[in-house]
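A protein chain is absent from this complex, but the other protein chains hold their places.
Letters are used for the chains, namely A, B and C, taken in the order the chains are written, and counting of residues starts over at 1 for each.
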Amino acid sequence: METYQIYSLTSAVLFVIGIGGVFASRHFIKKIIATIIMGGGVFLCFVSFAERDALSFADPVPHALVITGIVVAVASAAFALALARRIYQLTGEESFTNDK
Amino acid sequence: MSVLIDSILAILAVYLALQCLLAPRLTQTVFIFFAFGLALALAWVRLGAVDVAITEAAIASGFLGVLFLDALRDFSFTAPNKRENLEAVHDPLSRNDTKSLLLPRLALWLGLGLFLLIALEAVWKIPDGGGLTAAAEALLPESGVEHPVTAVLLNFRAYDTWLEIGVILLGLLAIFAVGGIKLYRKPGVAADDPLLRQVILFFTPVLFLFGAFLLYFGKTGPGGAFQAAVLWGAIGILLHLGGRPVFSVIPRWLGQLLLTVGLVFFLVLGFLLMAGGGALFEYPPAHAGVLILIVETLAAISIAAALTAIFANLNQMKKEEPNEIESTN
Amino acid sequence: MDGFFIIVIVFLLLNIALGLFRVWRGPTVADRLLTTQLFGTTGMAILLVMAGYLKDLTLLNVAITFNVLAVLLVIGLVQVWKKKKGETP
Partner (left out) sequence: MIKEVITVILLVVGCFFFLAGTLGVLRFPDLFSRLHALTKADNLGLGFIAAGMALHIASPWAALKIFSIWLFTLLASSTSCYLIARFQREQEQSKNKKERG
């Protein structure tokens, strides 16, 4: 089994874990972390196929995309955290409840 | 034989991701998330993506870890007790709901299982397209740098990087919109511990020098604007934690200048190059190296300032009068 | 020699996996924080050995980054949570 195959299969599993976490977990912070894990799965898929296409060096375009992607994911996660904390400040709730 | 390392790392990453989401306490979640970042960084080293590994280690586990810890201070520390309270207060039907929740839950697990199979098959069968390695290798001598990833980031796809600085700035503005501008406020607590103060004073120049080294090293090897930016942003966070918040010390116009200089300079450079007859961000090969270094430095300063500002603003978002709000519910 | 390096790396990875038990159980927050130190140090050791195994010296930069950020996390937790105590005496 090649290295890239192991990691690309792992990326699929991580993505599915992230999706399950987004649906099944209740607390805001867990939901945010689940989206980051989803993103990690996507990035892992990119980088593993960059390694498959390597000639004298690995394919640099997916690497660059992943670096930009990580920074954007962090910025959006920070925004989500700000939203979550604001909701908690205003209503005192830490998860989406549907009783209203 | 090296398959052993890869498979153990893969199992570790999957296990950590699962534990991260299944852990009953939020502090467990955050610290396992840090370990997950470490496992991913090691995986990227194994895949030959050292730049990505540095970025991941720096931003996705270090910076986000600090942000999450800061958020946990506001939320309750232990999820289970709080959740019972919440359910008791907000969701009185929860006891009866367990049966009716069974069906959606079953559907969720079935759907996830199916999706997993589909995803595995899709990943297994991704066709062999050859990638863009050959194109990047052919154009590398004209790009002005020797490291292919830096060449892609700052020359071939420079508009990506430019817009990305914009996205970070946009994130900061969105945080301002959500929580109010609390950037210029002074935090209450200074570092009272002499050892802590000394460590912050020692690590500040070390971080600065190492960031500058990574920035310059990006020309020939893994490193570059983002990695340097995160390390410089860590300086800002350390100073903020030590009671010397950068943005409330320096004058306002300087802070705003630091935040926007990367974006503006990038744009002006692009239009000047267009006026000179090229396409947007088409550097003349003779001066490309110098131009890329200048752009990288300014972009790094901007991103570092934005990261510091995000942390400072989130850190100042305090929960106001919690008892009163909870009792009215 | 390569086989020996692989054994060392696998051993250190298993060490990290063992340390996770403390994150899971640790009665206080400080116990969990302690393990970030363990992960940081062990991760650096893995990166050093990997630098020899893959013959890639740039991995040393990743090791320094790890080191710096583990410190950031510790200082962050200590300072951030101290404020909470100061607010509600």
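Note that in this section a residue touches a chain if its C-beta (ideal position, glycine included) is under 8 Å from a C-beta of that chain, and two chains touch if they have at least 3 such contacts.
Everything numeric in this text was worked out from a predicted model, so none of it was measured.
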{"item": "Contact list for the unshown chain, restricted to visible chains", "value": "B, C"}
{"item": "Candidates B:V3, B:V206 or B:V268 - the one touching the absent chain", "value": "B:V206"}
{"item": "Chain not shown, touching residues in chain B", "value": "193, 195-196, 199, 202, 206"}
{"item": "Chain not shown, touching residues in chain C", "value": "1, 4, 8, 11-12, 15, 18-19, 21-22, 28-31, 33-35, 37-38, 40-42, 44-45, 48-49, 51-52, 57, 60, 63-64, 67-68, 70-71, 74-75, 77-78, 81-82, 85"}
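The rule is short, and it goes like this: only the chains that are shown with their structure count from here on.
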{"item": "Maximum inter-chain contact count - chain pair", "value": "A-B"}
{"item": "Intercentroid distance (Cα basis), chain C paired with chain A, Å", "value": "21"}
{"item": "Cα-centroid distance, chain A relative to chain B, in whole angstrom", "value": "11"}
{"item": "Two or more partner chains touched - positions in chain B", "value": "2, 46"}
{"item": "Where chain C touches two or more other chains, by residue", "value": "none"}
{"item": "Touching residues (chain side chain C, partner chain B) in the complex", "value": "2-3, 6, 9-10, 13-14, 16-17, 20, 23-24, 29, 32-33, 35-36, 39-40, 43, 46-47, 50, 54, 56, 58-59, 61-62, 64-66, 68-69, 71-73, 75-84, 86-87"}
{"item": "Contact footprint of chain C on chain B as seen in their complex", "value": "1-2, 4-5, 8-9, 12, 15-16, 19, 23, 27-28, 31-32, 34-35, 38, 41-42, 45-46, 50, 53-54, 57-58, 61-62, 65-66, 69-70, 73, 77, 187-189, 191, 196, 199-200, 203, 206-207, 210, 214, 217, 221-223, 227, 231, 234, 237-238, 241-242, 315, 318"}
{"item": "For the chain A and chain B complex, residues of the former touching the latter", "value": "1, 3-21, 23-30, 33-34, 36-37, 40, 43-45, 47-68, 70-79, 81-86, 88-95, 97, 99"}
